Every structure is written in structure tokens, then in C-alpha cells.
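Of the protein chains in this complex, all but one are displayed in their positions.
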Amino acid sequence: MHMALQSILSRKNAMIPGVFLLLLLFSSVLIPYVSPYAEDIRGAVHFEAGNQGPSLQHWFGTDAAGRDIFTLTIRAGLSSLKVALGVVILAVLLGVPLGLLAGTIGRWVDEIIMRITDGFLAFPPLILPLTITAVLGPSLNNVIIGIAVSWFPWYVRIARSQALVIRSMDYVLLSKSMGSGNIHVMKKHILPNSLSPIIVQASIDAGYAILISAGLSFIGLGAQPPEAEWGLLITQSRAQFLNHWWVVTFPGLFIVGTVLSFNMIGDELRNVLNPKLADQS
Amino acid sequence: MKIWQSIICSAIATAALPLELSCTSATTRTDNTFIIATYDDVKDWDPATAFSLEVLPMSNIYEPLLWYDAGGEKPVFVPGLATSYTKSEDGLTWSFTLRENVHFHDGQKFDANAVKFVVERNKTLNRGASYIWSAVDSVRVNGSHQATFELKEPVPLDKIVSSQYGAWMYSPGIAHVSTDSMRNGFGAGTGPYQLKKWIRNSHITLDKFDNYWGGWGNKNNFNSVQIQVISESSTRLQMVESGLADYAVLIPIQLLDLLEQNPDVSVSYHPAWINHFYLLNTKKSPTDNIWVRRAIAASLDRSTLSEYVYRGIAKEPEGLLPPNIPLFDAPDSLVQFNLSKASNYLKKSGIDPNHNRLDISYVSTSEEYRLTALMLLDNLRKIGLELTLKPGLWSTNWDKAKYLDTAPNIISMAWWPTVSSPADWFFGLYRSQDVPLFNLSYYSNTAVDSLLESAWYQESRFPDVAKKAYKSIQEILIDDCVVIPAADLSVQSIHRSNITGFRNNPAYSTLLVYNLERRE
Amino acid sequence: MKEHLFLFENIGVEIQRKTKPTKVLNNVNLDIQEGEMLGLIGETGSGKSMFARLIIDLLPENGRLTHGQILHRSTNCTDGRSVLRGRKIAMVFQDPMQSLNPVQRIGKQFVIVLQKRFGYSNERAYLEACDWLDKVQISNPDNILNRFPHQLSGGQMQRIMIALSMAVKPEFLIADEATTALDANIKLEIIELINSLRNEKNTTVLFISHDLLIARRYCDRIAVMNKGRIVEINKTIDIFSHPKHVYTKTLISGLHKLMGKSHKKEEQAEKKILMSVKNIKKTYTANKENTYALEHVSLDIYKKETMGIIGESGSGKTTLAKIILNILQRDFGSVILFNGDGSKKNITRPNSRIGAVFQDPLGSLNPRMTVSDIVAEPLIVSGWKNKLEIEEKIEKTINKVNLETDLLKRFPQMLSGGQRQRVSIARALVLQPDLLVLDEPTSSLDIHVQGIVLDLLKELQHLEKLTYLFISHDLGVLAKVADRVAVLYQGRIIEQGITEEILYNPREKYTEKLISAFFDNNI
Partner (left out) sequence: MIKYFIKRSILMVVVLIVVITITFFVSRCLPGDPTALWVGDHPTSQQLETAREQLGLDQPLLKQYYSFIKKLVRGDLGISLRTHQPVITELGQRFSATFELVTVALVLSCLFGFPLGLLAAMKTDTPYDLFIRGIGYLGLSFPVFWLGMILQIIFFGKLDWLPLQGRYTNHIYLDSQLIFHSGFLLVDSLFSGEWAIFSDAIKHICLPAATMSCAVLGIVLRTSRSAMIDTMAEPHFTTYLTYGFTPGETILRSSYKNTLIPVSTVVGLSYGLLLGGTFLVEAIFDWPGLGQFGVLSILTNDFPAIIGITFLYTASYVVINFFIDIIYVFLDPRARQ
């Protein structure tokens, strides 16, 4: 694995997004101690400074309540990264073991697991997270659960297809001929070799999770005011986004930047980890 | 082949699109339709039970017995379907002489039987605004155009028959209308316009009722009215600008400065009987503690609200009611904004601030409520109280507020009267109710209940006594700190400047298109 | 001197890899006479396919002609040769099943090519296609033309490809490993077809292959290629009677060894039985009718001998191996393992006394495990706990297969094919098994490395007193190593016995054909 990490960091279009994400993470953690408008994050209001365009004092301008958009947007990065990681980790923890089980043992176990995942995957993308979050009550943590629960079937499928391929590889047959059991085969052979497609899907899904969570906040089911979250910032600007363009533009740009970075890292990972695509240097 | 030809030439048409696009923005319409762009659709076509947006089409389809004109210096009753009325000494018997040869849209004659039918039907349905008739014992028909009301209590019946909802006279023909067809739009009143077509979530069309009793002398009356459902406010704004609509309803304050420079559109504000206020839950901790309530009251800065949030279209309230309502007298004990006072109120309350969750639920679609909630959050944090914001649709907020375990500590409210009297506020909001309907502060005070009842009964005979009683009710409520007034709104009137005949009457939040006309 | 059709003068081709450009062909000189069939023989990676692609100007994207020139008849066509493609030059590839678009009917594709070449109308092209299919002995062409590539056998598809290539009436046909992917008996038919067509149409053929035997039988001249350079070119007879270049010598000597009576077992092994397989039956049900993979297969394996199983792909030899290793359930029959004290047991679960080595060196080793983990796995699975003991055992076994201990920490991708196969062998030996099941252990290795591994196996058999079950499709290898051999054909053992007897008087007709494909007994 370490050899893969070295080569990915060396590739140009994985470095830039990587740096962007790290920068976002650090700045979103440090901003409350650095920005002069730190208390805006907790919901302070200065109406007299409301609706000002981007200026030297307020780089991204201020919203109707006079809160500094720059500080809020940077701070919102933290909640989005939290959502991204939360969703991906939960979905992998839920999906991969089931997928490996289905792929390795097969027969009726496989049949049941696959029918359930087919059921989950039959839902068009946004409906399930929307309904689950509405049930659990609007909050960012519920958004994470909602998205993860509706996405883990993708990881079941990836893990299962990977297990089916590896199960028929010679080294697994040889391992079985030594008398090794299913658990040993799963732990030693199938899991290590099915990590790469899972990691690739996970990094792309991280970006996509941010999109969905911003969408849910936009509808009012995600982050609740005065929490700093990109989707929430955008939805709060709806009443006058036509003439106060900066309130809606900057948080959106940050969403695009973050999701783009996750997608690019995902693609680079796919090239590095997938031997077929990696050029035979 | 024909179809292919049409597709090809349409492709050319669309190609020519951009050219032709730019010039459509400012069309001026000459046809005689009055177009209103409103934000939501009608839900219930039954005039007896309709209680929300239905007021706009229905006040043009139906007419009450009397209109209550509060636009002038002194409020006065204007004859509607009743030409005159008399009241007995004890105020329990009222008799109305009805207008001659008036017909409903479905052809039936309007007479005393129709009045009796309407009042009895409303009372049996007992939904929507039909509670206004609760004091009526019976209606006697003594003559084709003579109706006498027997009351249980000496309530001001003239104010009741002229109330905004539930007082419309509709044709007895409604009895044979099935609920299904009712559900697809129904209208059989005596008003100047009759219901022609309703496409759900799209628009309502009203046409001129030719043999309307008021006659169509004035030559450029509108002969049809169209109420279009445009849920997004910026579109409604843009329609009035471009002339696609004559009148726009509920345009958010922030968008209005975009409108200012446009000469074709007139923006005006008129005093109205609508106010925004916040009810404090007196049964739920920590707002069950009087000092906590006082601390919250002292943290609401009304002057900032009117200056920055309502931006000049709402005035700082003087009391719990809009000042221009009849029989109103400003209380002198309103809790003023003062954070230092608020913090020692909090100390007096003796509660431990960081173990007490305080939450506020407000209507998520309203920018004004959101900014007020943010301000409250900021001020309360300064005195040590943590406030959690819970925005939501009104139906969900209200549904939660009705059960104590899910009710919030503070809830945003707006109120406009059905009956033009302070009693409408107090009965609706502060009279003790076992299952709270709008008394969402769970307040119950027998003194207030009895004071309110006696004031309401004396209103028609001894108005000054009622006025003094209403003032002392306000004082008690302020002392118990059950409600924090936020703003007295003036109603917004946004229409094409070439439309005249508007006459503001705060008693009715609607438009009587019959009086309007379009100048060239 | 007949006028040459093509003349290649010091051709150089380089491939631009990520880091450094590598030379694939360095100054190749070759002349191709009109009407001859020239054999271009070399191992995989010698650059012979690259040469073919060079001729028709289809070098891969990162490849380019660095120097040298090509003459066609007398005109210099170094730059203009792409115009010859599809007109004067045609090509037949190795894998017939992949040569045509799998999602389009064969007839349609035939018509497309003919329309492109001659501008025929659909009907004319279709008739021409039927005509050509008759020429390549394909019965009822209408039915075949209406089918899809995956619905035909390898042999049929290659015939169609040959028909297609000849249909464009080329002067020059390149057959790039055209027979390699086919079964032994079909291989001969296809080369016969190419030979007859070339004589009939007077087409020059360049036969590219690594199979010296076939080249010897059909080619007029042979050019031997090694590491991107033509080391020798001569008439076929001269190449075989007195090869000049050392590399040519090794190639031809490899052949001799296979033919001669090289295999002599000194003392006659006393007949102590180790394993007896009794009428094994295994059926696979593919869309409702079940095909018999194995039927009534019985054979005995004696201690310290090498039992060979010869069978072509699809004969069921790998299924048999898996059944013996008990990683595949058999439908019927028994696998009886004899212990030292004469007792015997019908084993149904994997047994540590049986080791295994499979064909694909890379596929047999888990890419995510280091060599030491790989070799240690059998120990861990059978319960060894003590770190030091395992360490020491691994080192001892690695040395047995003459690999240095420093590559214990490496990953399989970093080793050569030979090294990887030796790691597999080490893993199979670490539990000191009695029987080693070897399923095509050397088929994916170069001839040179094959020899090394086979010698290692021979030596280990002697040192460790091992018994081998050697499964292969290559009779040449089995003739060298196997004491006894069984011929497996469509799931049945049609013949078994001492290797020499089988080689020199085979009873079954199929065995005869197999042997004739491998040895040329009329030199």
C-alpha cells in the first residue's frame, strides 16, 4: 500500500486537490481564533453592517444579519468534511463486511444480501436520505446517517464483486488446498485485494456526500441555524440572492472546489491502484 | 411529411429566439383582466369554513350583510346585503332589513331564508370561522327581506356580520353540491364577480356577474379577475414590473428596493391590523419561570427590528394590538429592551443557565422571523442563555406547539382579526383552553377570562367601559410577561401605477376589484 | 535471384515508456522474396509482432520508426506503406475469437471490408464472402455468416479470418502467431490451409511464430529473431542441419531433447502405491444440459515416481487436479491416500500431505503479501505459532529452491517469472508433502527458464523423495520428465502406461495425432 501512496502524491493532479483539502481543513479549524468576526460563527448579529458587498473588511461581504460570509464559509468547511468522512466510514463499515460475506460464502447468504441491496438501490438517489433524515429529525448527524444508510448497498456490491473475482484466483485456491477456512481467506486474501476499488469509490462518494448534505440543508433537513454549513448559507440567501449575489456565490464555490478535489483524488487513486489502467512504466 | 416540416421550421423559430427575447420584458396589457400574483393556492371552497387565502377570491364573489369601514377617521358600518338594522335595548335582538331584488350567481333569489340558512349551516359545520356565530341563538324570518337574530349574549352583532371570514352570504343551492365538485371549485354568492375556472396550483379566473345589484355603471370596470399562484416571490415581483400582473401579494421587504426605481409600479404601505409577536410558553421550563420570561422580553430590541429587519414598513408596537384598532388604548408597562436589566432578571430567576435548554420555533419561509430569532439568540447569549433555533413550516411548528412535550419555549406568531375588535386577539390567544388551539403560551388566568367576557358583551352598548377593560387586560398580560410584541405591520400594496380606486380598509386583508379601474 | 517483394534495411523502432525510451527493434535487415513462405521465429518479447505492426504501419501510439527504410519491389515505401494496408498486405492475428467485432454478425463485417476494398454492392460482397468460405472448407456459409463470433469455434473463426484476408487479394499475407491459440489437431489443418491458398493465389506469406516444428514443415526460409535483432536467416534445411548462431542452436537442441529417448529411469522404482483415484465423475450444468467434465477417471500414483497427465484445454485436467486437492467437490468416486504403514484413507478435505503448484506465476501469489508471508502461510494455517521456528523453516525451504533470503521481504510483482514459480514450489514444500500436484507449472515460462525449473523439480524429487502428478498440454515436457503418462481426452482417460510405450506405439488415434503434432518422426 505504501508504494501506492508514494506514487499518488507524486502525481500532479492529485497534489493540488490534496493541498486544497488540507488547507480547507486547517483553516476551518483555525478560523475562530484568527478571524475578527469569530463570534459570527455562534450567531452574533450586526444589522448595521448587513448586506455589504465584498470589501477589504469583509472579503466575501456580509449577509442580511451582518455576519461575515468569509468566516462562515471557511468554518462551514469543517462540517462538510465531517459529513464527507462520516458518511464514507459508516457506509464502508456497513457495506464491506456484508459484501465480503455475500461474495465469499455465496449461496443463500449471497441471495438474501443481494435482494436487500437491490431494494435499497432501487430508490432514486435523493429520496431515501431525504425520508430518513425527515424521520430522524433535521440535524447534520442525522444527515450523515441518512446518506450512509442509503449508500452502503453500493459498497456491498463493490465488495461482493471483488470477492467473487478474487475467490477464483489461484492463490486463494492454493490457500484453500492448504486447508484454510473462509475467515482466513477473507482476512488474508480477499479484503487486502479488494481495498483499492473500495478506496476509489469512497473518495468519490465523499465529495458526493457533501453535495447531498448541502442539498438536504437547502431543503431545511440538514444543518440548523446558526450552524455554519454551506447548504444552509445558500438557502438563507434565497430571499434576496438576485441582488446580493455574493451571499450565495462564495459558499457554492467552496462546495464545487471541495467536491472537485475529492473527485480528482478518486480518479488518481483509481489510476494508481488499478494495475490495468496504470501505465506499465 | 408535414410533421417534419413543422419541426424544421420550428427549429428556425427557436433559433430566432434570442432576438425576439429581449423585447418581451415590458409588455403593457390592454385587455380588461385584473391579474393578481399570489403565493399559494386556495384549499377550501366552502364559504362557511374557508379561513385563509380564500379571502381574496371570496370577498369578490360573496358579500356580507354589513361592511366595516375602518379606513376613514372614525370606523363606520356600511350597508352590504342589509340596507339597515336595529338593535333592542338589551342588545339581545337585532333585526336587519335586506336589500331587494338581489340574485345569487346560481340564479336563486337572496332573501331572509337565505340568511337563516347560511347562519344555521355555518353553526352546524362548526369549522373555520363559524365560531363567530356562537352567540347567535336563532334567526327568525319575519318577511321576505326582514331577518331577526336572537342572541344568547349581548355581543356586538354588527361587528360579527361584518367580520372578514365566515360572514359571507352564499346561495342555499350549496346544499345539493357534492363534496367532490366542491373540492374542484365552487362559488355562488351575490358579489360582483363569479367563479369561472380554477386550475389547482395554477390560477383562478373570476368573470363579471352581469346582473350584480350594484350595476356596472362605471364604464372601465374590470370584466374578469385572474388570481395566479406563483410560489416564488421574485417571479411575482418580476411579473408586476413587466406588466404581466397588475397586483403582487407578499413581496419580501429585501426585494422592494430593487423595485423602487420603476415608475410603472406603485409601492405603498397602509396601516393594517396585523402584528408579529412571540408567545412564551408559561408551562414549559425554563419559561415557566416569570423572571426568565422577563429576561427574554428585555432582550428583544424592537427599534433595531423596525429599523433593520422590517426596514420601515412596520412600526414599533405600543401595545399588544395594532394602535389603529377601535377600542384600543396603549398600555404603559411594556418591557423595554435593556440587556443589563435582562441579566439581573435572569439572576432573580435563580435557574442555572447552562443546564436549561431554551428553544424558539419560527416560520422558516419568513426572512423577518429568521433575523429576529438570530438577534434574540445573540442577545440571550450575551446574558448567558443558550437559544436553539427550530425553523419549520407553520403547519409543522403549530402541530408541535399544541402538545406540551414537543412545544417550544418561544413561538413566532402573526395575527389579524376576523371580528374587528380587540376581543378577537384575546379570545383567540389568551383565553384559557384545555386543548390549546392558538393559546400556545398555555396561559390560563380566570381574571383575564372574566374581564374579557364582560368587555366583549359591553362593547356594543358601552364602548368606553370595554375600552378600559381591554387596556387592563393588556396590563395583566404584560405583567405576566406571556407575550413579547415585535412589530405592527402595515400592509403592502404593490400594483401597476395605472390602476386606481384602491381604498385601504384594515378590517379586510383583501382587494375589492369592483372599485378598481385601469387608466390608459 | 528472384526480385524481392520487400526489403528492410537496418530498421530501428523505439517505444517511449514513461521513464526511458526502450529499443524494440535495432537495425533489422530482412528481404522477403516473391511467392515464398518465410518463417520469423522468436520467443515472446523478441520483437517479432512489433515487426509485423511496423510493416503495416500500425505501431502503437508511443512507438516510432527511428531509422532504416523499407522497399516494396523497387519503390521506397517507408512513408507510404499505410496505403498498402488492406490492399497489398493483409494480416491474420493470434486470437481468432477476438479478431472480429463480437456484437456484429460475421456476414455484415465481411461485407463491410469487401465494400471498403472493392466497392462491391451488398449482394456482390455477400456472394463473394460465401464463395471464400467454401474455399476455406466451411460448410453452409449462409448459416455461418448470419452468426456471431462467440457462436463459433476457434478453428472456424481462424478459417474465416484467413478467408477474409485472402478475399482482399493481397500480395503479402502476415500470419502473426496464427496457430498458437489453436488445439494441436486444428493447428495443422490451419497451416495446411494457409499453405494451399498461398500456392493457389501465389501470395507471399510471413509466418510469425515461436513454434519451430510447424515452421520447419512449411516454411521455405526461416529467420530467427532474438531481443529485437535477426540473428540468423537461411533455408529451412540449413537452419536445422547446421545452425550458426548460438541462440538458434539452443532452440533446435531443445527440440532434439524432446524427440530422443532421453528419459531413462535408472532403477525400476519398487511399486509402492501412494494414491489411487477411483472412477471420479464430475458434471457441470450449463444452461440446463449438463456437460461431463470428468467421467470414470481412475489412475494410480506410485511413490517417488512422476505421473504425467496429458490433455488439451477443456479436457478436464485442471478439474481433476482440483478434485485431488479437494478444493472442488467430486460428484462420484474416491481419492484414496496411502500412509507409510499400509493403511489408506479416502480423503474428502484438503490434506497437508499434498502440495500444489499452478500455472500462472503471478496469479499463484497474493500481490499484497511478501514472499516470506506467502511461504509462511501453510505453516500458519496448520497451526505453527512460534515466530522463530517459522522464520527458520522459511529460510531453509527458500534455499532448497535456490533463491536468496534477501528477496523474502519483496512483493511478487518485483520478481521474475522463474523466481515466482520457485516461490510457489517453496510454499508447496514447506509442509514436507508426499505428493506434489503440478498443474502446467512451466507453461507460462520461456523455454530457457522452463529448463531451470524442470531441473529444480527433478533434483527436489530426488532429495525430498517426492511424488509428482505432472499435468500439462505439452507432450514435449512430459516426455522429458514423466515416468508414466495418462492421456485425458474430453473427461476420459483413453490410455495410460509407461511414457516410452505411449510415445512409440500409441493405441488410440487421438494420441497418435497428439504425438505427430509434437514430434516430427520423418527427419
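The chains carry the letters A, B and C, assigned in the order they are written, with residues numbered from 1 in each.
Quick note on the criterion: a residue touches a chain if its C-beta (ideal position, glycine included) is under 8 Å from a C-beta of that chain, and two chains touch if they have at least 3 such contacts.
If you're wondering where the values come from, they're calculated on a predicted model, not measured in any experiment.
Peer 1: Could you tell me which of the visible chains the hidden chain touches?
Peer 2: A, B, C
Peer 1: Considering the whole complex, which of B:D137, B:D399 or B:D464 touches the chain not shown?
Peer 2: For the chain that is not drawn, the touching residue is B:D399.
Peer 1: Which listed residue, C:V13, C:A90, C:L415 or C:L435, touches the chain dropped from view?
Peer 2: C:A90
Peer 1: Of the residues in chain C, which ones touch the absent chain?
Peer 2: 56, 58, 85-87, 89-91, 93, 95, 98-104, 109, 112-113, 116-117, 148, 150, 161, 164, 168, 287
Peer 1: Tell me, which residues in chain A touch the chain that this view leaves out?
Peer 2: The list for chain A reads 115-116, 118-120, 122-127, 130-132, 134-135, 137, 207-208, 211, 214-215, 218-221, 230-231, 234, 238, 241-243, 245, 248-249, 251-252, 255-257, 259-260, 263-264.
Peer 1: Can you list, in ascending order, the chain B residues touching the missing chain?
Peer 2: 3, 6-7, 10, 13-14, 17-18, 20-22, 25, 29, 33, 35, 43-44, 49, 51-52, 126-129, 131, 183, 200-203, 226, 228, 230-232, 234-235, 238, 244, 392-393, 395-396, 398-400, 402-403, 406, 435, 437
Definition applied: only the chains that are shown with their structure count from here on.
Peer 1: Averaged over CA atoms, how far is the centre of chain B from the centre of chain C? Could you give it in whole Å?
Peer 2: That pair's centroid distance is 89 Å.
Peer 1: Starting from the mean Cα coordinates of chain A and chain C, work out the distance between those two points in Å.
Peer 2: 48
Peer 1: If you average the CA atoms of chain A and of chain B, how many Å lie between those two points?
Peer 2: Between these chains, centre-to-centre, one finds 46 Å.
Peer 1: Hey, what residues on chain B touch two or more of the other chains?
Peer 2: Answer for chain B, listing residues that touch two or more other chains: there are none.
Peer 1: Could you say which residues in chain C touch two or more other chains, in rising order?
Peer 2: Residues: none.
Peer 1: Give every residue of chain A touching chain C within the complex, in rising order.
Peer 2: 1, 169-171, 173-180, 184, 188-189, 192-193, 279-281
Peer 1: Under the touch definition given earlier, write down the residues of chain A that touch chain B in their complex.
Peer 2: For this pair, the touching residues of chain A are 42-45, 47-48, 50-51, 64-65, 220, 224-226, 236, 239-240, 242-244.
Peer 1: Contact residues on chain B for chain A in the complex?
Peer 2: It comes out as residues 233-234, 252, 254-255, 257-258, 304, 307-309, 364, 367, 370-371, 373-375, 377-378, 381, 388-392.
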